[in-house]
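One protein chain omitted, others in place.
Letters are used for the chains, namely A and B, taken in the order the chains are written, and counting of residues starts over at 1 for each.
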Amino acid sequence: MQRVELKESVSYSRIIHGMWRLGDWNLTPQETLAFIESCLEKGITTFDHADIYGGYTCEGLFGNALELKPSLRDQMEIVTKTGIKLTGDFNKGQKLNHYDTTKDHIISQVERSLQELKTDYIDTLLIHRPDPLMNPDEVAEAFTSLKESGKVKTFGVSNHLPSQQRLLQSRLPFSLVTNQLELSPMELKHFEDGSVDLCYENNMPLMAWSPLAGGRLFSEDRYADLRSKLAELQEKYETSGIDVIVYAWLLKHPATIMPIVGSGKIDRVQAAVDALDVALTREEWFEVLKAARGRDVD
Amino acid sequence: MQRVELKESVSYSRIIHGMWRLGDWNLTPQETLAFIESCLEKGITTFDHADIYGGYTCEGLFGNALELKPSLRDQMEIVTKTGIKLTGDFNKGQKLNHYDTTKDHIISQVERSLQELKTDYIDTLLIHRPDPLMNPDEVAEAFTSLKESGKVKTFGVSNHLPSQQRLLQSRLPFSLVTNQLELSPMELKHFEDGSVDLCYENNMPLMAWSPLAGGRLFSEDRYADLRSKLAELQEKYETSGIDVIVYAWLLKHPATIMPIVGSGKIDRVQAAVDALDVALTREEWFEVLKAARGRDVD
Partner (left out) sequence: MQRVELKESVSYSRIIHGMWRLGDWNLTPQETLAFIESCLEKGITTFDHADIYGGYTCEGLFGNALELKPSLRDQMEIVTKTGIKLTGDFNKGQKLNHYDTTKDHIISQVERSLQELKTDYIDTLLIHRPDPLMNPDEVAEAFTSLKESGKVKTFGVSNHLPSQQRLLQSRLPFSLVTNQLELSPMELKHFEDGSVDLCYENNMPLMAWSPLAGGRLFSEDRYADLRSKLAELQEKYETSGIDVIVYAWLLKHPATIMPIVGSGKIDRVQAAVDALDVALTREEWFEVLKAARGRDVD
């Protein structure tokens, strides 16, 4: 599979697997291990996590599987995130969900992620959401400390607008490596608000979360025209589903967008891998855009 | 009181008093002097003016008080603004309010401000509003001339968006020191449009005008939920009013926000000073944000 080389010392697989629903799949550690190995066999070596996924449980479920075969660690890249604090048992007494990008919280959550994931390093740590109370100097201190200790190799952001990304970058002695954004034909705003442009300008590949709009692509009426167009292309390219076309649409963008596949069904994971062989024409890319927006280009 | 050091040669008190309603208080010069001295005793040494406040009268009312005790000048910082031209007696024959950032207008208004304020220097001059006809080279000439003559020590902007601030800064041989924006739980837009981010990136502290939304916080139905939350925190922190909590909310932001208190009642000025001792928790800050926006964080 195609690799995406970062400016820093890490590379990702072009297709990333997202583990945010791992807790819903009710797998034993052995079954999870088998799933991970299926991904690796397909060349998907990059796994996306966050401390909060599954109510703070998904990292641990992944780690329990990894513990069964620790040698796999060197064959994969682990991305995780911190910066959101959820109410619930993990944060007893907390009354509302909020953000926390203090140095203490970042470092203690990374320590926990390492323990849960049963690993001694994270390939990339992302700030999960732009925190209106972020002190970028404090984040820089946390990042630098984690980098120097070898606990985290590279750093990025998620859901950050250009001004937020610039603010954090201004305080860091090294480059942010990625911005993980919601990007799909169903969510076009970051193609238009400068977020994709800034990453491309800085040679930062992007990660696309919810490339299928969390499954709403398949069910919502407002996407009927889009589904028709995708089905037409599915037929032309003889793919296993319209999801393959959506992934191919993201892959065609020259800024280097890495779709995050969140499915626990290995055939839907395969759909993203299949997309690497579907070279949409420029006209087809715009046909999808038109079907998604409901209007021609200007 | 905490001081805010600028990159240039000036420092402000963390709480600023705003004189835009001085003309409404019907004070004698002696009473105005007493009010100013009360502020200074509290550590509030920075006073915010504009040429146009009170229909071009407030600077003069302040100056009449200062004239009674000129030694106070060295104990305070005076901020004033220019760039708006109002209809009325001061500009006879003018048919509509508009902006004017020509070199002549900036310089002649500063000369007038010095006369009215009975002082020979301004600590910081702000461009009051972004002028669509601004010629930044001409503003730079005016600023440079005023700086070299010692009439103005430092320069900033007010109500400027990032692109407007960048345009002016690009022509200046020194750094803008602040952007005075409407910032409060009732006016969140500049936290989201990059204005606060850019100032923070450039280490420019911000001034917050109308931190209480011009009093509408206390009266408008749409702020009922916000008032409830503020009242809850007022009770916890045993403060004299919900205004203290609003000031504390602004003070907690790491970008360094200086609330401008516009009240002529010394106990409401005290409320802002009291806020310096209220350390809201991060969770409480987000509770206020949620009450203000009517929704959780993402």
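In the analysis below, a contact is a pair of C-beta atoms (placed from the backbone, for glycine too) under 8 Å apart; a residue touches a chain by one contact, two chains touch by 3 or more.
Keep in mind that this is a model prediction, so the values were computed, not measured.
*Asks:* So one chain is hidden, and I want to know which residue out of B:N97, B:Q115, B:N203 or B:S228 touches that hidden chain in the complete assembly.
*Replies:* Touches the omitted chain: B:N97.
*Asks:* For the full complex, which residue in A:K103, A:K252 or A:R268 touches the chain that was left out?
*Replies:* A:K252
*Asks:* Using the document's definition of touch, tell me which of B:N135, B:N203 or B:T281 contacts the absent chain.
*Replies:* B:N135
*Asks:* Quick one: which of B:S13, B:T124, B:Q164 or B:Q270 touches the chain that's been left out?
*Replies:* B:Q164
*Asks:* If you put the missing chain back, which residues of subunit A would it touch?
*Replies:* Missing-chain contacts on subunit A: residues 162, 191, 193-194, 197-198, 200-201, 252-254, 282-283, 285-287, 289-290, 296-298.
*Asks:* In the complete complex, the non-displayed chain touches which residues of subunit B?
*Replies:* So the residues of subunit B touching the missing chain come out as 84, 94-100, 102, 129, 132-136, 138, 159, 161-164, 166-167, 170.
Here, only the chains that are shown with their structure count from here on.
*Asks:* Degrees of rotation, nearest 5, to put the Cα trace of subunit A on subunit B?
*Replies:* Between subunit A and subunit B, the superposition angle is 120 degrees.
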